[in-house]
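The next block holds one structure in the form of structure tokens; read it before the comments.
With one protein chain withheld, the remaining protein chains of the complex are depicted in position.
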Amino acid sequence: MTAKGIRIQGLKKRYGSGDTAVDALKAVDMHVAPGEVVGLIGPSGSGKSTLLKCLGAVIEPTAGKMILGDDVIYDDGWKVKDLRALRRDRIGFVFQAPYLIPFLDVTDNVALLPMLAGMPNAGARKRAIELFKALDVEHRAKAMPSQLSGGEQQRVAIARGLVNRPPVILADEPTAPLDSERALAVIRILNDMAKKFETAIIVVTHDEKIIPTFKRIYNIRDGVTYEEEGEGRSFE
Amino acid sequence: MKKLPFQKRTLALIAVLVPLLALFVYVALRSGPLAPVSVVLATIENKSLSPALFGIGTIEARYTYKIGPTVAGRVKRLNVHVGDRVKAGQVLGEMDPVDLYDHIRAQDATLKQADAQLNEAQVRRDYAQTQALRYEQLLQARSTSEEVVATKQHDLLVAKAGLTAAREERSRVRAEREALGAQRSNLSLIAPVDGLVVSRDAEPGTTVVAGQAVVELIDPNTLWVNVRFDQIRAQGLAPSLSAQISLRSQAGEQKAGRVLRVEPLADAVTEETLAKVVFDQIPDPLPPVGELVEVTVTLPTLGATPIAPNAAIHNIDGNLGVWQVTNGALHFIPVSLGIADLEGRVQIREGLQVGDQVVAYSENTLNEHSRIHVVDHIPGVTP
Partner (left out) sequence: MISLAGRDIMHSWGKFVFTGMGLGLLIGITLSMAGIYRGMVDDAKVLLDNSGADLWVVQKDTLGPYAESSSLYDDLWRGIRGMGGVEQAANITYLTMQVGKQEGDVRAMVTGITPGGPGTPGWPPHLVAGRQMTRSHYEAVADIASGFKLGDRIQIRRTQYTVVGLTRRMVSSNGDPMVFIPLKDAQEAQFLKDNDAIRGQRRRTAENPAFNRPDVPGLFDAVIASQTTNPYVNAVLVQVEAGHDPEEVAESIRRWKRLTVYTRSQMEEILVGKLIATSARQIFMFLVILSIVSSAIVAFIIYTLTLGKIREIAVLKLIGTRNRTIVGLIMQQSIALGLIGFVVGKISATLLMAPIFPKYVLLQPLDSVMGFMAVVMICVLSSIIAIRAALRVDPAEAIGG
């Protein structure tokens, strides 16, 4: 875990070949510092989800460079052998829906990740509970996901994203199903966690309620990103 | 507080799975070849034994009289019906004489003819005698030749022989006449003894041959039972043993009787010993001849002796014996058996003591290595 955040240079992604080729990403440049929360905004079909999948090491880009902290993870080819370990240890995910495993209690839902990395169960659970404390859901630690409210589930999902202390967190429309009060609460939490754990957070969203809170925004259109100043409004 | 929902579920799951596993283990151990064999034990007791022999037989009449004519003829009349009681000498029926009377008349005529011929022979002899005497006198007077005298003497001899012939002929004819007379009396069918008519074999008008029975009589006081005993189970059968007789039509009712005799000829084909058993008192109404009866002959009671149920006796490798249980262990003990009664008790002569416990009933065939489990009655059998 380094303090360098995530940096992307000239990322390209082409689907297909020959006449039917589609360039989903043409030229993507991004950098997010540790502790920073940036928004990634764009209409559907702009390459937003493709970019997220590349960032999440789920699909392989066609060309470009991705640097995570001090490590080059992609340079015209994966530079890391075990993508799964990469996703598990160095990238955190927060989805539209919490997607908690219904048959594990929330503690184990979160503790599962460190356990998969090899941490003993007790230590993994302790770390999960620490995060719950930070996210103010400690009182629900033993509940099953179905017993939590939507907001509580989302906070647990955020805890899961953070639990392995990854340098970067990708949040895909985390506030879409929420009302403005809760949406702002989620963004506030993300900002708090980013600062606390020095994590770079990229939030993909088109939720008008939270866009004003970003200090920096990346706009993506037709596979090209454009950096913009955000409003940086506070979370009230 | 939050722990409860989880634990309740675990408890519920345990509540289902544990009994299931327990049942599984029970099933694995208690059924199939791993299970012990249930047995019921019996104790050798000192009891007296009333052995008996059992046989089935038929009611028969000791004497059956078949009354019929001695010559072929036609039945003219029958005076009795089946079931009638008759007295000795009673006329049961009559045969049709047909041409008997004509024969008699013919024979009478022949008799008269014989008489006449006898007379003629006598006259001839008298004459010949007179002639012989006269010519003998004439010979003395030298008035005739010796040849003539010889001829006359010869004639006399011939006449005497002729007389003898005629006399014997007349006896013969008379005897034949008497025979026909006897036959005429034989036309009546007479009951030889007091008895009961059991069958009319030929109705009036039927032609019968000599010796064919027209009416059959039995003496109801001489009804007896012809009983057959399996030779294997006829040990001890002897005359004057008491017997219980049960008629097939009166199952359950026993009549008293006794063994009259054991037949010297047994039935070699069916391997049975035959005996005759008589009623102490002929039952009234008379049981039909031919009815099936069951006879139980009681043998002399045996004093107190060790007995075992015959269900406990087994034959293993040619040895008769029992499975004895001592302190829970199973052993096969050969025994020597004695008398048995009809209720399944058998005397043990050698091999066991009074008080020994033996296996009477078992679920499966036992062997030296069987594990046993003593019960009151075998499962599946209602007591």
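By letter and in written order, the chains are A and B; residue numbering begins at 1 in each of them.
Here is the rule we use: a contact is a pair of C-beta atoms (placed from the backbone, for glycine too) under 8 Å apart; a residue touches a chain by one contact, two chains touch by 3 or more.
Source: prediction; values computed, not measured.
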| item | value |
| --- | --- |
| Among shown chains, those touching the left-out chain | A, B |
| Selected residue (touches chain absent from view) among B:P264, B:G290, B:G303 or B:G318 | B:G318 |
| Chain not shown: contacting residue from B:Q90, B:S199 or B:Q212 | B:Q212 |
| Chain B, residues in touch with the chain not shown (by the definition above) | 9-10, 12-13, 16-17, 20-21, 23-24, 27-28, 31-34, 40, 54-56, 208-209, 211-213, 229-230, 232-233, 269-270, 294, 309-311, 313-315, 317-318, 320, 337, 340-344, 360-366, 377-378, 380-382 |
| Touching residues (missing chain, whole complex) on chain A | 44, 49, 52-53, 56, 58-59, 84-89, 93, 95-96, 99, 101-104, 108, 112-113, 115-117, 121, 144, 160, 172-173 |
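By our rule, only the chains that are shown with their structure count from here on.
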| item | value |
| --- | --- |
| Chain A and chain B, separation of their C-alpha mean positions in angstrom | 114 |
